[in-house]
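Only one protein chain is missing; all other protein chains are in place.
Up next, chain A:
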Amino acid sequence: MSTPTLKNTTGTTTPAPPTRSSAAARRQRSLAERLIAPLFLAPTVVGMAIFTIVPILGSILLAFFRWDIISAPEFVGFSNFADIVNDPTVRVSFLNTIVFVVVAVTLQLGIAMALAVAIQGRMPNWLRVFFRSAFFFPLILSAASVSIFMGYLFNEQFGVVNWMLSLIGIPAVPWLTTSGGAAAVVVLVYVWQNFGFSFLLFIGGLASIPRELHEASALDGATGWRQFVNVTLPLLSPTVLVASVMAIVSALQIFDQPYVLTRGGPGDSTRTAVMVIFESAFQQLEFGRASAIGLVLMMLIMAITALQFRLSRRFVFYQ
């Protein structure tokens, strides 16, 4: 992120030819700025060094050791990383996470897009504000609280979901006690809470599309679906890309919902990568393995972010 224009904002250049005294004053000022800048930066930069940079370096080092905090660390090479492929629990958790990301992000973006397009039409402004507030609301709740009440709603015997299904003749679904049911609940609860964020990004993107383009294409006879695919979607592609990357990155880190709803069960069916980090470190005291899994997760996140920049150069249509 290079910002060559930045220096101009500090007042070191002025359009008028400087007089001698003001040039001297400016030199003095920039010296004062150079001296004081470290004090402005220190709280953030020192804090980040201690709580982010040092821990990352520590994680990288730790990933090559077996360490339970009590006995001396033992160098084990790449075996912690090999666990991700070989250890059944770790492998399943990574697979679960990837399947979860694909399903949840697709649902989240699809629902958000449909609702963002739906809200564009003519309607009273209070109704539009009501819908936007309603979709935004779950974002202010804690994922732990949401998982608590959703767990009750999906309870097999007295849950409201099964009661509603029984009204249309569907027998009780064992939501949280079967692998498929539990995985579905985790996806639904996650999407319920997060679609509003993608929705906000999409209405922002839609608002920036010039109205004339829709009017022009309507004059050419494009309506409904064709207008959406040929006009709206290409113009929205930068937003779609950003929304996908943000959704993928946050879905990769899923923890709260499966922890509260199922503790990863039944079996390993809802265990995720972050749950394995947590369990490896703080239940099995395998700090090295936890670090290795964390690093792999971080590399996934960085790869996806890098891919975003690549893709945005090639496929995204900027006006």
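Keep in mind that, in the parts below, a contact is a pair of C-beta atoms (placed from the backbone, for glycine too) under 8 Å apart; a residue touches a chain by one contact, two chains touch by 3 or more; residues count from 1.
One rule holds in what follows: contacts and distances are computed from a predicted model.
The chain absent from the displayed complex carries the UniProt protein name "Carbohydrate ABC transporter membrane protein 2, CUT1 family", chosen from "Carbohydrate ABC transporter membrane protein 2, CUT1 family", "DNA-binding response regulator", "Threonine synthase" or "Polynucleotide kinase-phosphatase". Among A:Val99, A:Ala118, A:Ile170 or A:Val229, only A:Ala118 touches the chain that is left out of the view. The residue from A:Leu95, A:Leu139 or A:Val229 that touches the chain not shown here is A:Leu139.
Which of A:Leu165, A:Ala184, A:Ile209 or A:Val242 touches the hidden chain is settled by the complete complex: it is A:Val242. For chain A, the list of residues touching the undisplayed chain reads 1-3, 6-7, 9-12, 14, 25-26, 29-30, 32-34, 36-41, 43-48, 50-56, 58-59, 62, 69, 111, 114-115, 118-119, 121-125, 127-128, 130-131, 133-145, 148-153, 155, 158, 160, 163, 192, 196-197, 200-201, 203-204, 207, 211, 214-215, 218, 223-224, 239, 242-243, 246, 252-253, 255-256, 259-260, 274, 277-278, 281-282, 287, 290-291, 294-295, 297-298, 301-302, 305.
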